[in-house]
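This structure is in structure tokens; I'll ask about it shortly.
For this view, one protein chain was removed and the others were kept in their places.
Order as written gives the chain letters A, B and C; numbering starts at 1 within each chain.
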Amino acid sequence: MAEVQTTEGNEPLHQLLTPDGTAELDGTLSLDLTTVDVRALYRDLVLTRRLDSEAIALQRQGELGLWPSLLGQEAAQVGAAHALLDQDMVFPTYREHGVACCRGVDPISLLGLFRGTTLGGWDPYDRNFNLYTLVIGAQTLHAVGYAMGVVRDDAVGSGDADRDTAVLAFLGDGALSEGETNEAFIWAATQQLPVVFFCQNNQWAISAPYSTQSRIPAARRAAGFGFPGIRVDGNDVLACLAATRDALRRARSGGGPTLIEALTYRVNAHTTADDASRYRSAAETEEWTGRDPLTRMHTFLSTEGLADPDFFSDVDKQSDALAERLRTGCRALAEPGTTLPFEHTYADMPAELRHQMREHHDFVASMERSEASQ
Amino acid sequence: MAEVQTTEGNEPLHQLLTPDGTAELDGTLSLDLTTVDVRALYRDLVLTRRLDSEAIALQRQGELGLWPSLLGQEAAQVGAAHALLDQDMVFPTYREHGVACCRGVDPISLLGLFRGTTLGGWDPYDRNFNLYTLVIGAQTLHAVGYAMGVVRDDAVGSGDADRDTAVLAFLGDGALSEGETNEAFIWAATQQLPVVFFCQNNQWAISAPYSTQSRIPAARRAAGFGFPGIRVDGNDVLACLAATRDALRRARSGGGPTLIEALTYRVNAHTTADDASRYRSAAETEEWTGRDPLTRMHTFLSTEGLADPDFFSDVDKQSDALAERLRTGCRALAEPGTTLPFEHTYADMPAELRHQMREHHDFVASMERSEASQ
Amino acid sequence: MMLSMVKALNDGMRRALESDRRVLLIGEDIGRLGGVFRTTDGLQKDFGEDRVVDSPLGEAGIVGSAIGLAMRGYRPVCEIQFDGFVYPAVNQIITQLAKIRHRSAGAVCLPVVIRIPFGGGIGSIEHHSESPETYFAHTAGLKVVTCSTPQDAHTMIRQAIASDDPTIFLEPKRRYWAKGDVTDAPDLALDKARIVRSGNDITFIAYGPTVDTTLQAAEAAEAQGHSVEVIDLRSLSPVDTETVVDSVRRTGRALVIHEASLSHGMGAEITARIQHEAFYFLEAPVLRITGYDTPYPPSRLEHDWLPNVERILSATDRSFRY
Partner (left out) sequence: MMLSMVKALNDGMRRALESDRRVLLIGEDIGRLGGVFRTTDGLQKDFGEDRVVDSPLGEAGIVGSAIGLAMRGYRPVCEIQFDGFVYPAVNQIITQLAKIRHRSAGAVCLPVVIRIPFGGGIGSIEHHSESPETYFAHTAGLKVVTCSTPQDAHTMIRQAIASDDPTIFLEPKRRYWAKGDVTDAPDLALDKARIVRSGNDITFIAYGPTVDTTLQAAEAAEAQGHSVEVIDLRSLSPVDTETVVDSVRRTGRALVIHEASLSHGMGAEITARIQHEAFYFLEAPVLRITGYDTPYPPSRLEHDWLPNVERILSATDRSFRY
């Protein structure tokens, strides 16, 4: 393991796979490669990126209203996701498309929110992957509460590997500044909850560079609340996997929370609606594009002989198939019905709301009739 | 200076005056006694305590609805207050009666809020002492904003001692858990604002012991945000003065924020409405009563020959005079007029509100007439 | 049995804790202290620190973690210490608690109750006497209810905990200590208003802390020859419009009485519904007797500032003058 000093402070940056694709697996942070399906990691990196680029294309074609791209953050997400067990619960932001895919959420269902057909898109309990949360920081407290439930279910430190459960909450560097996030840290620390906070420090919150939020590395925030923080190279899928695995294990065994800072970079603009050229230099972006997380893993697999050309071309085929599925699936997403806003607003729909729903339904129907008759 | 290890963690507890009244003035934290009016410190400790005990008595007599006692926290407050310059701005909670007194706020005006005659009671700009804030943590952000203004007025680091200004924000240990407090830390840190956060860790937030809020000493919170924190013995008026002076000086000169944790104890219940016996042992309270901040200073002044019996009896006379003033002044506080709720709600009173005010005024007047005529 | 509202709430929560292990309580000072009003007195002792949780001092944390607990299958009952301290939790309440069932198309159920002692009249200081009901009643996805008697407190808190919808449960703190008979059988659904006094000439509509004052005013008005019907709304969202409108169609006159500020208070919505549904029946405009459009005053002024019997009577006269 290499500890790389960064300009932002003297926090060690843990790395297992150097940018040139060489693995250094033993250090403060370590990983036993026999326990890792490195080819699956690579495949998921590729599929995640493909999902992202297809979604961008769909947005350009007018099929999606908006898309928050994860380009550059694939390793952070795939690494973290591969550390999860089925019973663990994930609380994403709105950018964890890679985690969603690894978790087994149908990628098509990720599109509905951005197509405007739904406010959600999947059942959080299906794959233990919560809905996207758009209000910055809010999900960190849900993760804490869920973890309190896990503790009360005696699903921590029981020693039963199928039972012990951790919670993985994602957040961005910007989210570190919301009061709610910091409350989540406090609750997690005082109750030693089985929750891991995975902060993708992609160095930007829309147009705000990380220095707007903090003078010191994000990982150090945790010490101020009394729990461990660790900084990993977020473009190194092995380091992300290793750090998350360690943290989740400690959480499941009753060792309390961890904050992981995965230092990475948002290569694209904030969303397809954003224009990054207004606030950052192309040179900066290019520099980070040079630290591409996929290339690194590709080199590693090739050089170490862990994958052959057949494997790579098979992954490419899977990627093409995914793209095709997304293109068709997106357009086939069901249009929401007129009464959808009224449904599920309450478990028991109040009479007054039922009345509004009927009026609205009848009105829309009459409009359609009158349009049809014109 | 003695660094005392406490049970709560291995954070050094800075002390200049030991519980037995011996001064050890040179260490990491130091104080040049020739720059300190130690007799004024003692006098303010005594007057502060007297204000508190008189207010409690007034509450018992039904003259006040409620009183949050500061018993035990006199040294923290008086020490901090003596470090202030006139131009510095103070943002108190609701318990800083001692700071208010040292600042020159008429102590009678502190009673109105608790008597129910006013929501405020004094002009914050008169003595640069803001109104009490009852919503836990909210004032920390006001302090930050005020400090931003100070920076924009070029009243930081100018080298002009009459111009350079700092902001002193008080908060309790419970307030450390509010999101807003943590946002204040973030804003102060990233902008290196001239603000000092003075946390009186009196170890209780109503019935919640400090362990409910944190596993580690409060002073360490600051490091997580990238600015210095220091823990002082809050029952040691010299240490509180020295630490606050250092921090305010650094702030005024452009060195940024500091978090001071003054470890002390709330000897009385949370307020006169609270019953502390429900949640803590008499033994604990007794132990802390034994570390009385006044006794310590009294011993120090006597042993060092810094004050003679005449001084002490003079202080006692001042104390009696204060008590008398408070008893008379409290009862003489003006009753609020019927129209007070309407006044100052807006700079320009809207027509609709003026109408409500008139209606209300006439109604109350008619009630009084009809009562009078009965 | 004769119980104060505090005791009735305490007993209601106790039963909920007994009958469902997924129920838990969370809030500031609710455990060892039993709450600043002693509403949860003894519950931590009997059900343990895991089920009656003394939380850190953070309202966003209380509601946010309750959401997470509910996602895990629990039925958390939060206590906000005073009305004026609910605001740090408003983001979690409005953007998350109220919307997650809907957002998830029903997949995620959030049976969270948020108990808030509310209203004035107890001589307290700023932020301790407020009436925030509009903020919640205007928010789709929340139920908002309030009780005016120990019996309703006892029944409604259990109904609220049993409800699968997030519910803001407003407790009229100045009625906390008044005693009333409490029996065990729920007689009315949570979302129904109650006619607490029948009459023919005018309808008084109140809820929570103003019901008692309103009943006193009704007595006094009766003495002046007016037959007054009094409705205790109980549910502020949804509103039982039918009960209200049926009454006003009979009486032709209505007053709405609440402590919250006039503008955008419950009175506005009730008035808008009445004038819509009973347009041809109204003999006079619906009148509102409410707190004024000012911050809650210092306690020495609260008696006059709050709706009181005299103001209700004076408005009654005005109504009959139309």
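By definition in this document, contacts are C-beta pairs under 8 Å (C-beta built on N, C-alpha and C of every residue); 3 or more make two chains touch, one makes a residue touch a chain.
The shown structure was predicted, so the numbers you read here are calculated from the model rather than taken from an experiment.
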Chain not shown, its touching partners among those shown: A, B, C
Per the touch definition above, residue among A:165, A:213 or A:319 touching the missing chain: A:213
Identified contact with the non-displayed chain, of C:40, C:55, C:146 or C:261: C:261
Identified contact with the non-displayed chain, of B:29, B:81 or B:184: B:184
Sole residue of B:37, B:86 or B:123 that reaches the chain not shown, by the stated touch rule: B:123
Contact footprint on chain C, counting only the chain that is left out: 84, 87-88, 90-91, 94-95, 98-99, 102-103, 126-127, 134-135, 137-138, 140-141, 237, 239, 260-261, 263-269, 271-272, 275-276, 279, 282, 284-288, 292-295, 322
Chain B, residues in touch with the chain not shown (by the definition above): 89, 118-120, 123-125, 130-131, 133, 135, 138, 140-153, 179-180, 183-184, 186-187, 190, 343-348, 350-353
Residues of chain A in contact with the chain not shown: 65-66, 112-119, 134-136, 174-180, 205-208, 212-213, 273-274, 278-279, 335-336, 338, 340-342, 345, 352-353, 356-357, 360, 363-364, 367
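Rule of thumb we're sticking to: only the chains that are shown with their structure count from here on.
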Maximum centroid distance from chain A, chain identifier (CA atoms): B
Where chain B and chain C are represented by their mean Cα positions, the distance between them in whole Å: 36
Chain A, residues touching no fewer than two other chains: 179-180, 183, 186, 190
Residues of chain C engaged with two or more neighbouring chains: 55-56, 58, 60-61, 88
